[in-house]
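Every protein chain of the complex appears in place save one, which is left out.
What follows is chain A.
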Amino acid sequence: MGESDTYHIRPNHQQKFRPAVVKECIREIVREQLSGVQYNPEEVLELTRSLADSVKDKVKNSGFDKYKLVVQVVIGEQRGQGVKMSSRCFWDADTDSYAEDVFMNASSILVPRSLPGLCPEAVLTPCLHS
């Protein structure tokens, strides 16, 4: 009598999170916004935020709109200091995953990480040494 609704709890094959696709999205945005840019303490705050938003929007529109996303961007100035970043996550390994990219130029190191999944994921970090 009534209609039965179908709810998808897990992503089907087409919609499964693809780290390679997301990594490419991240790389494009980073190249667009960061080529030739020097570390500038006044502008970097806004730059970090806008990068995070751009990456999130681009990944969302690349076919992962059913996923929750967490995007984290870290920009550091290169002055010879040591930096180490680590992450761990507690998620559903069947559906959740992450992608990351590292960008370096003479003045800064940028690590944008995108964690999508029905739940966001943690990105496992690379070790950034100066």
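Keep this in mind: a contact is a pair of C-beta atoms (placed from the backbone, for glycine too) under 8 Å apart; a residue touches a chain by one contact, two chains touch by 3 or more; residues count from 1.
Everything that follows uses one rule, which is that contacts and distances are computed from a predicted model.
Chemist: For the chain that's not shown, choose its UniProt protein name out of "Dynein light chain Tctex-type 1", "Cyclosome subunit 8", "Nicotinamide-nucleotide adenylyltransferase" or "Aspartate aminotransferase".
Modeler: "Dynein light chain Tctex-type 1"
Chemist: Of the residues listed, A:Val21, A:Val37, A:Val74 or A:Val102, which one is in contact with the missing chain?
Modeler: A:Val74
Chemist: Given the full complex, what residues of chain A touch the hidden partner chain?
Modeler: Listed in rising order, the touching residues are 9, 39, 41, 44-45, 48-49, 51-53, 55-56, 60, 67-92, 96, 115, 117, 119-123, 125, 127.
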